[in-house]
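Heads up, this is only part of the complex; the chains shown haven't been moved.
The letters A and B name the chains in turn, as written, and every chain counts its residues from 1.
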Amino acid sequence: MAVDFFLDIPISFGHCDPAGIVFYPNYYRWFDRCFHTFLQERGGGHRALCAKLDARGIGLMDSGARFPAPASEGDLMTLSMTIAEWGSKTLRLAYEGQVSGRTVVEGFEVRGMFVERDGRLRAGDMAELRAALSGV
Amino acid sequence: MAVDFFLDIPISFGHCDPAGIVFYPNYYRWFDRCFHTFLQERGGGHRALCAKLDARGIGLMDSGARFPAPASEGDLMTLSMTIAEWGSKTLRLAYEGQVSGRTVVEGFEVRGMFVERDGRLRAGDMAELRAALSGV
């Protein structure tokens, strides 16, 4: 599978916990930031896309991450994002973060596009989002 | 499976994103906080336990969470934690967050106890941690 997006994350003091390694919820913040930066570059950003597609948000349904090795202050992590699968109502993203060629995090997000129809929030059709991200 | 620990999380404005719902990495911060509060009450806290067991930390190996419904500002979430499984080198924790009886997050953490032996970090034996948490 080809990687669809990269984001460099320089690990800073404030990302780390008293054990001196990255406090793990930060990895999820970076997954989210990677996806939103991708939206920015490919589709004008989350807000513009939501306006265009009459959606409330492109939010999370499922997520996960495992941590084969620790990362800490001063490390430069390269986070890669791959579009793993477009479902009819879901988009699955795969992430991998490496520091000097060593994998420190491997994870995924499953996202839906939430639309308000007849006064209720529902998972919208992903074909429109896919088209808006132009040929991804 | 009996629930082993509870933590009330009042959802605040600052926990939420521009879509008005909880920014999902916060759920993982709360999982972590729930576990550490449990350590505090059962074993005197992470620092004391690490000193006692000559460990560097009781850290993450794997994690995951799905989000069946959104939560937002003003909601009171009750987060329950269950010790799902003690392995020889791992501890699996199951979490569920509810707002007014509706599940907003369901997840897990797999933790190991990292010890330094012969100059290398390894996953230590969980029997000692289990004993230190006295009969859990």
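Convention: a contact is a pair of C-beta atoms (placed from the backbone, for glycine too) under 8 Å apart; a residue touches a chain by one contact, two chains touch by 3 or more.
The shown structure was predicted, so the numbers you read here are calculated from the model rather than taken from an experiment.
Of the identical chains making up the complex in this file, 2 are positioned in the shown model, whereas the full set numbers 4.
Throughout what follows, only the chains that are shown with their structure count from here on.
Taking each chain's centre as the average of its CA atoms, subunit A and subunit B sit 22 Å apart.
The touching residues of subunit B, when paired with subunit A in their complex, are 18-19, 21, 23-26, 28-29, 32, 46-47, 56-57, 59-67, 70, 110, 114, 121.
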